[in-house]
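Okay, structure first, notes after.
Only one protein chain is missing from this complex, and each of the others stays in its spot.
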Amino acid sequence: MSSEPTNRRIGLWMIGARGSIATCVAYGLSGLREGLLDPVGIATAQEPFRKLDFAPWESFVLGGHDVCRRTVSESAAELVRHGILTSDLVVAGSTEATAYEARIRPGLLDEPDVGFADLDPAAARNGAREARAQIEQITEDLRHFRTEHELDAVVVVNLASTEAHRADRPEWASLAEFEAALAEGRSQPASVLYAYAAIASGAAYVNFTPSRGASIPALRELAETRGLPHCGNDGKTGETLVKTALAPMFAARALRVLAWQGYNMLGNRDGEVLSEPAHRESKLRNKGEVVRSILGDPNVHTHVGIDYVPSLQDWKTAWDFVHFEGFLGARMSLQFTWVGSDSALAAPLVLDLARWAELALRRGESGAMTHTASYFKAPVGGGTHDFHAQFGKLLEYAAKPVRAARAGR
Amino acid sequence: MSSEPTNRRIGLWMIGARGSIATCVAYGLSGLREGLLDPVGIATAQEPFRKLDFAPWESFVLGGHDVCRRTVSESAAELVRHGILTSDLVVAGSTEATAYEARIRPGLLDEPDVGFADLDPAAARNGAREARAQIEQITEDLRHFRTEHELDAVVVVNLASTEAHRADRPEWASLAEFEAALAEGRSQPASVLYAYAAIASGAAYVNFTPSRGASIPALRELAETRGLPHCGNDGKTGETLVKTALAPMFAARALRVLAWQGYNMLGNRDGEVLSEPAHRESKLRNKGEVVRSILGDPNVHTHVGIDYVPSLQDWKTAWDFVHFEGFLGARMSLQFTWVGSDSALAAPLVLDLARWAELALRRGESGAMTHTASYFKAPVGGGTHDFHAQFGKLLEYAAKPVRAARAGR
Amino acid sequence: MSSEPTNRRIGLWMIGARGSIATCVAYGLSGLREGLLDPVGIATAQEPFRKLDFAPWESFVLGGHDVCRRTVSESAAELVRHGILTSDLVVAGSTEATAYEARIRPGLLDEPDVGFADLDPAAARNGAREARAQIEQITEDLRHFRTEHELDAVVVVNLASTEAHRADRPEWASLAEFEAALAEGRSQPASVLYAYAAIASGAAYVNFTPSRGASIPALRELAETRGLPHCGNDGKTGETLVKTALAPMFAARALRVLAWQGYNMLGNRDGEVLSEPAHRESKLRNKGEVVRSILGDPNVHTHVGIDYVPSLQDWKTAWDFVHFEGFLGARMSLQFTWVGSDSALAAPLVLDLARWAELALRRGESGAMTHTASYFKAPVGGGTHDFHAQFGKLLEYAAKPVRAARAGR
Partner (left out) sequence: MSSEPTNRRIGLWMIGARGSIATCVAYGLSGLREGLLDPVGIATAQEPFRKLDFAPWESFVLGGHDVCRRTVSESAAELVRHGILTSDLVVAGSTEATAYEARIRPGLLDEPDVGFADLDPAAARNGAREARAQIEQITEDLRHFRTEHELDAVVVVNLASTEAHRADRPEWASLAEFEAALAEGRSQPASVLYAYAAIASGAAYVNFTPSRGASIPALRELAETRGLPHCGNDGKTGETLVKTALAPMFAARALRVLAWQGYNMLGNRDGEVLSEPAHRESKLRNKGEVVRSILGDPNVHTHVGIDYVPSLQDWKTAWDFVHFEGFLGARMSLQFTWVGSDSALAAPLVLDLARWAELALRRGESGAMTHTASYFKAPVGGGTHDFHAQFGKLLEYAAKPVRAARAGR
């Protein structure tokens, strides 16, 4: 295993490999390698992080799982029509995209998603198998990826559509109980199975979705046991990012927030999935919590609405209204409208996180990567939701000497 | 001089004593003392600052200068009509307000303001005198205030309407040159004369306006020489506060801000004064600079417009539009509308700053109070405009042990 | 019965007599009589309507029903705190308000509202009686009002909180079937009972709420039979007003509206009631329909959300987002935020409608007052929702000669 990042080969395995975000990662990576794109939106490419020895763009090999049939190039064509990718970039990246497409394997269809449109029958069949067999197959796919491409390290990133929410289960409380449940053949959410397989196969794991993934205690224990780093949940890309940048200002100024209402509209596949109440539940939990937590006031009136508006496509549009009281009882307001491409916002964070995860892997760090909290709506490992405080932790991590850590491997 | 804050008597002398902010300070202080108001908007009244030994509300005695004739109770009546003060609070505070009114002395009319409406003829006469005589009179007013009320300390806060902008002058470069200019009878901006007199009389000085005040090198030198603390300029109350809370988010996420346009409307006396181009110039310099500075990009397109819209009265309404580029060249936007009462936002900051200044005075600190940067649009002593970073400095200041500092006095 | 409007005495009977709107009507009417208020928001007080012989403010006598216990002066005090009424106006109108309070009788509690807070036990008892007895009592209250105050005419206006939605019933299809249902003791929504009693007692009837009121065929038949005018439903005060003024522009310009999303927040009693799904159902039906109807496109994606945000009190705040396509497939947007006091917007419309209804009564017109469609979200009698077209009908009505109509009586 080479310790020089420039010579290393890093596998970036994306669950949801044909989705909008993964497609933007794939063509974006090509564009970065070819010098067609500036690394806008990629914090690891700018000071003060740039001086860390991150894996260069050349070192990444892409692969992934998906449950849908449409191809990466079909996704790319749609993103061109929606004004996210340019034709030039898609043309330039077509050869790499074809190679990437060839590395995508059928994933696991989560049980509540049976019957959704455009599904790969193989993924549906996978979804119907026993949990142990499912894990075995994902692990095998990852092992094959690693071997075939002579990879020094693999980072698995969950980019799949939000999974239906599940209540906490007793079997998730410890690794032993989870293994027992598997032995009994109890079915598990797909995101949990992927995460198990990722860690079991020696990969670092990043959960960019609100689904459970590796955040249940059983899998956190697994990661500690195997000495592997992981992070998540739920990428903080847009409206929630703004919320967590603004709410600390009200707290610092001792202004009393009376109500914080958020109304989100989106029209992509993610939006379509979220129009199902069970899936929306997962998402709203993370979005609603942050404001109350930062303000330290459990009574502030908050509501987060989310609607599927097909015509908006990938252009997530959100309106937030903050009603607050100042001195003398005066009632004031701040409202904002955010219009951003969800995929173009998420893709650079995925690249950042792949780099942070690979660095942690190389440094021999294990367990929750708490320094990456600023990237997530519900950081595994908890801590403040204040974006600036979270970002401060990332700066601290980047500033600390690494020799000791390296010795660990 | 008592060192127990609870027994001390603190003079809070407000320049612009009959303006909206000072009126809110006066009635707000009464309300706080009577328990009619919660200390909303007052950071020194909440954790973690509350544990510092700040002067209690009971210890403050108010006084001030003004150049207008309308009374404090006329200002209060207007603020009731505009929905900022409640009748109940005004009734409850009327006795204290009368006593405060009796302590207000005619101020210095700044030369370019000659001819404005509703002026106190005495202030106009003061404005026409020689600079030395003007300083002498202000100093005398402050000495009288201190003696008559047996004050342990005095804090002077400039809350006057924004002064016409003046270019830098050579005589402002050092105290010696400034004294020479005074000796030659060269006229000076009123804010500079007030600041000189405040420091010369042993008071701490806070400049809540964009006017020059104590920020010129000559007066900063004077404060150092006399061992007195001061801070300013230009209270960060509303739109700029939001800007400096949001801009760091774009920087941290490596998003490329293409344009940041701000459009401000206000209808109070401040707005009327700012409809004069020379006065507006002072204001816009501070508002425009912050974004470029935080983003570290001198080329970002910014514009700050400001219009006088009488019907809005004290309810400053601002719209900001941020155009930015993310990964893949995707163009996105964030826009916000801020509706806040300028006076109800400013008054608690004045109370906070009076407390910070009194604490610094008591601790024997001198020169620019750089820990108060989060309160200002153009902090004397410079430093970042990032609100969260500025606030971090205040937290640090509050957390550091004070024994050594106290020993200094 | 006098035919000179200046000498006539007109009873204005408000159902929901202690609510915010009725309170604003009561104090507003006092203010208009005393010359303390300009008739802002009252179309009948401006050209070209002013020239019609409307009943002057002096001619109105107020009375009403309510199911709550709080008094009109308690409602007024709350409206002062919320910045809708001024103390001056409340003081000036206190004598008239007391007289009005004395004329308020216990109303009928609608069945699904049993258990709501602050109810008048008498209203709850009324609500539990047989439909025929309920009608009898309301009719008796109205007769008493008319006799005691020697009224020339009575206009009954429904201003009560939105009633729970009920599906259409076969017995509502004709007067005969409705009478049969009453005879069988079948219970009816309170709004229907009030409307029946109003018409049966010879009053004109205005339904300012989304509740059924007189809009069911049985009661429309009753009004025709008795030769009485009526109108409704659901006052068009704010967000829907703006929608119906803007949507015709898109239609006229052949722009293709892709989505029209509306998000409403309100914090008054109305908002509290609407936080109950059954009550919200009534409201949303009217709000959602208008856009599709004006655009003539049943497929445009629309959604109207409504949330109860207590801190907003009476200040209804709504955000609408219109996504549309122009030539060449270009996607564009218009968004607006409306901040208005629901009660201050509704009260002048109630005064307008009382005048239009009294005029129709005097002219001997019967049935749906289709010329008042511009005042309603769901006009009885149907027709376009285009505000400008609706207003055009009102102008036409005002312009047509009235001699023939008068002869009818």
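Note that the chains take the letters A, B and C in the order they are written out, and that residue 1 is the start of every chain.
One rule holds for everything that comes next: a residue touches a chain if its C-beta (ideal position, glycine included) is under 8 Å from a C-beta of that chain, and two chains touch if they have at least 3 such contacts.
All values derive from a computational prediction rather than experimental measurement.
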{"item": "Omitted-chain contact residue, chosen from C:100, C:338, C:376 or C:397", "value": "C:338"}
{"item": "Touch criterion as defined above, residue of B:9, B:149, B:331 or B:363 at the omitted chain", "value": "B:331"}
{"item": "Contacting the left-out chain in the complete assembly, out of C:109, C:182, C:241 or C:273", "value": "C:241"}
{"item": "Footprint left on chain B by the chain that the document does not show", "value": "258-259, 261, 263, 265, 301, 303, 305, 307, 309-312, 317, 319, 321, 323, 325, 331, 333, 335, 337"}
{"item": "Interface with the undisplayed chain - residues on chain C", "value": "24, 27-28, 31, 37-43, 45-46, 83-86, 89, 241-242, 245-246, 248-249, 252-256, 325-330, 332-341, 344-345, 347-348, 374, 387-389, 391-392"}
{"item": "Interface with the undisplayed chain - residues on chain A", "value": "83, 87, 337"}
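Operating definition for what follows: only the chains that are shown with their structure count from here on.
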{"item": "Inter-chain centre distance, chain A versus chain B - centres from mean C-alpha coordinates, in Å", "value": "45"}
{"item": "Cα-centroid distance, chain A relative to chain C, in whole angstrom", "value": "50"}
{"item": "Per-residue multi-chain contacts in chain C, two or more chains", "value": "337"}
